[in-house]
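First comes the structure, then the notes that go with it.
All protein chains of the complex are present and in place, except for one that has been dropped.
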Amino acid sequence: MNLIDETAEIAEDVELGPFAVIGAGVIIGAGTRIGAHVVIHAGTVLGAGCEIQDGAVLGKSPTLARSSTAPSAPLAPLSIADRAVVCCGAIVFAGARLGDGVIVGDQTYVRERAEIGAITVIGRGSTVDNDVRIGARAKIQTDVYVTAYSVVEDDVFVGPGVCMTNDSTMSRHDSSYALRGPTLRRACRVGGGVVLTPGVDVGEEAFVAAGAVVTKDVPARTVVMGVPARAVRKVGDKDLLDRWR
Amino acid sequence: MNLIDETAEIAEDVELGPFAVIGAGVIIGAGTRIGAHVVIHAGTVLGAGCEIQDGAVLGKSPTLARSSTAPSAPLAPLSIADRAVVCCGAIVFAGARLGDGVIVGDQTYVRERAEIGAITVIGRGSTVDNDVRIGARAKIQTDVYVTAYSVVEDDVFVGPGVCMTNDSTMSRHDSSYALRGPTLRRACRVGGGVVLTPGVDVGEEAFVAAGAVVTKDVPARTVVMGVPARAVRKVGDKDLLDRWR
Partner (left out) sequence: MNLIDETAEIAEDVELGPFAVIGAGVIIGAGTRIGAHVVIHAGTVLGAGCEIQDGAVLGKSPTLARSSTAPSAPLAPLSIADRAVVCCGAIVFAGARLGDGVIVGDQTYVRERAEIGAITVIGRGSTVDNDVRIGARAKIQTDVYVTAYSVVEDDVFVGPGVCMTNDSTMSRHDSSYALRGPTLRRACRVGGGVVLTPGVDVGEEAFVAAGAVVTKDVPARTVVMGVPARAVRKVGDKDLLDRWR
């Protein structure tokens, strides 16, 4: 009921769901559970105590468009640390790294060379594009688009439907042009449906209200709102992260 | 070519697609069709004349983040009434209830304790989060995010890409804080790309124009637009639901 390559190294107590496909050289740690119809491509390394749910695809390689500027060098294997969970129908690429206890939600998508820190949650249906770095304990909600080359620091909250962009020219540039995703600094909060333009920097403990369009940097501890987003006040002491964790 | 638990109760004329997985105690009514690679988790109850398309996953349990405030009590089985359709790649959780003739679109997502009334359609790729109540004959379009604890009454229209939010603190609150999703009253219409802030109430037969950000309650029969949304006129008699159904 499974198709397991003979070179895969699977700990004895791993639970393997029906119709799973495990490729060459895959390593799966103790106590990990693999659901039905999961596909794990060659070389993927999975820690102990992980859960990979029905229909997830791990370790696939990117399909780059002819015009893509994403690097095409060979990728390291996908590496998933202990206790991570990849939910139903999610896709995580070769070259990505998921930290301890990360949750990748259902139908979610994580590309090559993305790094996601411990305990961070990526919500249902969200995209973490290539070469993104996300810190620890971040909360990325549902249907978020984290564009390539973005940086999301520790303890950031990103509301549902947030859309990040990284190319002010919309594809009218030469090969020397560097795509620039937003940088979301430690413990900032970005509300639902917010649009972030290329390269904006959202400061530590800043607060971007739902529906804003952020077109320039947001200073630390500043509340911004509107289209384009404007500063309206400071984040109060009682709303800082240390008060609530 | 299937994996069917011996305790499942499957009506004689059910069509079962290849590589389907049916768990313990699942009940499937007469005339229901199950596609390829479908996974139905233990205990799920499916009515008669339903259609469950390729790759759908029914009855999975939630994976709650350590910091999640969603209740973690044991869930009732997923219950799907007669003539409901769950399209390709959709995921519907244990504890949800789908009414008669509901359509859950392709790649769509419905969480635990969500209740969806008869004939309602949830569009492709949309999310219905935990503890949402949706009435009958509602039309939820493509890529909508219905956040936890929202209420959507009968005959509501929600345009594509609408994003609802339920936490004004963005995760800076204690356990006594109640998440509040929007309430969309009977026969209101919410346009494409609209953002709804936590707890707003959109009145009966109200009309929210595409792209608006709704930050306060919308009175019944009122047309609002803009960021933030402001009232611009009343909905005319000729545009009320009774004229068109």
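Here the chain labels run A and B in written order, and each chain numbers its own residues starting at 1.
Note that in this section a residue touches a chain if its C-beta (ideal position, glycine included) is under 8 Å from a C-beta of that chain, and two chains touch if they have at least 3 such contacts.
None of the values given here were measured: they were computed from a predicted structure.
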- Note on the structure: Answer key for B:Leu16, B:Leu58 or B:Cys87 versus the chain not shown reads B:Cys87
- Message: For the chain left out of this view, which of B:Gly29, B:Gly99 or B:Gly193 touches it?
- Response: B:Gly193
- Query: Quick one: which of A:Met164, A:Ala187, A:Ala206 or A:Met225 touches the chain that's been left out?
  - Reply: A:Met164
- Message: Give me the chain A residues in contact with the hidden chain, please.
- Response: 3, 19, 21, 37, 39, 55, 57, 60, 63, 65-67, 89, 91, 107, 109, 125, 127, 129, 143, 145, 147, 161, 163-165, 169-174, 193, 195, 197, 213, 215, 227-228
- Touching the unshown chain, chain B contributes residues 1, 17-19, 35-37, 51, 53-55, 85, 87-89, 101, 103, 105-107, 119, 121, 124-125, 139, 142-143, 157, 159-161, 189, 191-193, 207, 210-211, 226-227, 239, 241, 243-244
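Here is the rule we use: only the chains that are shown with their structure count from here on.
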- Item | Euclidean distance of C-alpha centroids - chain A vs chain B, Å | 25
